[in-house]
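Beneath this line is the structure, given in structure tokens, with notes to follow.
Apart from one protein chain that is not included, each protein chain of the complex appears where it belongs.
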Amino acid sequence: MKLLKHIRFLPGSGILKGMLVTARNLIGSYYDPRRLRTVRYPEERLPLPENSRSVPFLVYDGDDAETGLRCVACHICETECPARAIHIVNACDKRGKVLKRPHRFEIDISACMGCQICSEVCPFDAIMMDNAYNHAAFERFDSLTLTRERLAKPNAYFHRIKPTEAAEIDSRLAADRSRMEERRRKKEAANATHNESAR
Amino acid sequence: MRLVEPEGFGANGVGGGDGDERLLELSMGPQHPSTHGVFRMNVVLDGETVVRLQPVFGYLHRNHEKIAESQSYLASIPYTDRLDYFCSLSNNWAYVRAVETLAGIPVPERAEYIRVILAELTRLQNHTVFLGFLLGDMGGWGTALMYAFRQREEILDLFEALTGSRMMCNYMRFGGCRCELPSGWMEQARAVVAGYPAFLDEMEQLLVENEILVARTQGVGVVSAEKAVNAGLTGPILRAAGVDYDIRKVDRYGIYDRFSYRVPLGEHGDTYDRMMIRLLEMRESLKILQQAMADLPEGPILHSDVQVRNLCPPEGEAYCRVEAPKGELGFYLISDNTARPYRYRIRPPSLINLTLLEEMSLGMKIADVMVILGSIDIVLGEVDR
Partner (left out) sequence: MISAEQIREHVLHARPDAGLELISNLCPSCQDSLLVAAEDAVEVARLLRDDPELRLDYCSNVTGVDWPERPVRTPPGSAPAGQRMRAEVAARPGCFEVVYHLFSMSLKHGPVVLRMRTENRSDRVRLPSLTPIWHSAEFQEREVFDLYGIRFDGHPDLRRLLMWEEFEGHPMRKDYLPPAEDDVREPFAAARNRMVQ
């Protein structure tokens, strides 16, 4: 019989060996954190790693969520979102000219799968991944549709949840800005000399 | 549940016998603790013995292929996470490799190493959970499963620190990986790998000689090598039948030819061998991990001139496969030189490994069916797609 082959010592020794393991784990769970990895959840929470992601939010610079929004409503995230969870409507001025900022920006977090493709494709670093995970609501539609007001969060918040990434993006944006500034100044200077020589 | 007349099954070669005999037709699932998701089996029983078994699929079908054909190549990566949700990184790799083959995209060396590291970590945690669930299917709810989940948590922590998500990693991109390793990640990963053998020793001590487990698994669900090959079984359950076929060795994809590791093979093709194969495979994975972590080169992580967004591969088709923890995971893509795949097909190992489920189960007791199903190791997200 095949069974006999595996019984080395006496019948039941395999089970006894297994019991030894459970005993070790039982006792170990009192002092070894590797053997007891859980915490009592709602009161105690494990720190989230910096990369941790849940749903996206919109970053704004300064303190005004209206004007500081980095988003220019280019609709790239809307087209790339695999779940089609983003809906954007551009703002218009009085004469109906389309402006480069969102009038409505909505994310349906009941469909959003937190894949962060939107923040990856956004060329303006305007949409970032949040790590807040408590989104439970009593109603499926409006409470789970994050509007622009609920999505907009200050850059300081971004710095708080993801310091490394935020610092990186800030320095990149600052470098971009200074390069633009440089270029503008050069152009102005060139224009000035041009005008001078023309005169 | 209903009693059926044996005559009703006479036509199918089942039943028969004298009028006293009654067969019981039992529908197991889709809500059943041991079907690993929403999977149903129509079982016909003679007493407790299985005389016929028909798997019923589709409860988790969402037509992933159709969705993928309606959107860009990039947007399908997060969907592949949700195929076999235990092994999202292997799925990512299979898909991006298919696109890379289709479009001829080179991958930087560092990215290749990171991919190997992540794929082997995925294999480790998949097999770990497998062991826990197998015990659960035998009625040993709790103990082994909890140990397995506790250990797996260490690997999931690594995944979360790197990719931002424990299970839906969405990490690989055409021509490399999405982001650089965070600082301290490598040290943490080394510590996890270093601590793993102790866990495996403990698991072995718990399982390998346990008389109950041996009695429940040896000689249960035997499948011969020949049948396994013909039925397209892949992965550990093929190797448990003694067929030496590991795609990492055969295709030498990525940089697997740089590492030294062995492919464990079984002899009997039964459930016990399938379990042991996985235990041994984890040890081999640890070897690969140690080598890959030691050699990890510096360099870019994403090929610089690949267009990840709006990728339009040239016209043509490619079939590309990897050795996922559950077997051969293949992606077949046809491009018509637009930004969307013309045809996007997944070859799911879990579905095809079920081909022989009926054959393995015939003549076994109903309680063994759960063990056999557990030993095949399916995930319904991948079976039904």
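Worth a mention:
Here the chain labels run A and B in written order, and each chain numbers its own residues starting at 1.
By our rule, a contact is a pair of C-beta atoms (placed from the backbone, for glycine too) under 8 Å apart; a residue touches a chain by one contact, two chains touch by 3 or more.
As the structure is a computational prediction, the values presented were derived from the model and not from experiment.
Within the entire complex, contacts from the absent chain reach the displayed chains A, B.
Across B:227, B:258 or B:309, the single residue that touches the chain missing here is B:227. When you scan B:78, B:313 or B:374 for touch with the missing chain, the hit is B:313.
Although one chain is not displayed, its contacts with chain A can still be listed: residues 78, 84-85, 87, 104, 106, 108, 111, 141-142, 145. Listed by residue number, the positions of chain B touching the unshown chain are 57-58, 61, 63, 65-67, 70-71, 101-104, 227, 229-234, 243, 245, 250, 313-321, 328, 330, 332, 334-337, 342-343, 345, 347, 351-352, 354-356, 384-385.
In this section, only the chains that are shown with their structure count from here on.
In this assembly, the C-alpha centroid of chain A lies 29 Å from the C-alpha centroid of chain B. Interface residues of chain B, counted against chain A in their complex, comprise 71-72, 74-79, 81-82, 143, 147, 150, 153-154, 157, 160-165, 168, 170, 178-179, 182, 195, 202, 205-215, 218-219, 309. Of all residues in chain A, only 2-3, 6-8, 11-15, 17-18, 20-22, 24-25, 34-35, 37, 49-53, 80-82, 113-117, 120-121, 129, 164 touch chain B in the complex they form.
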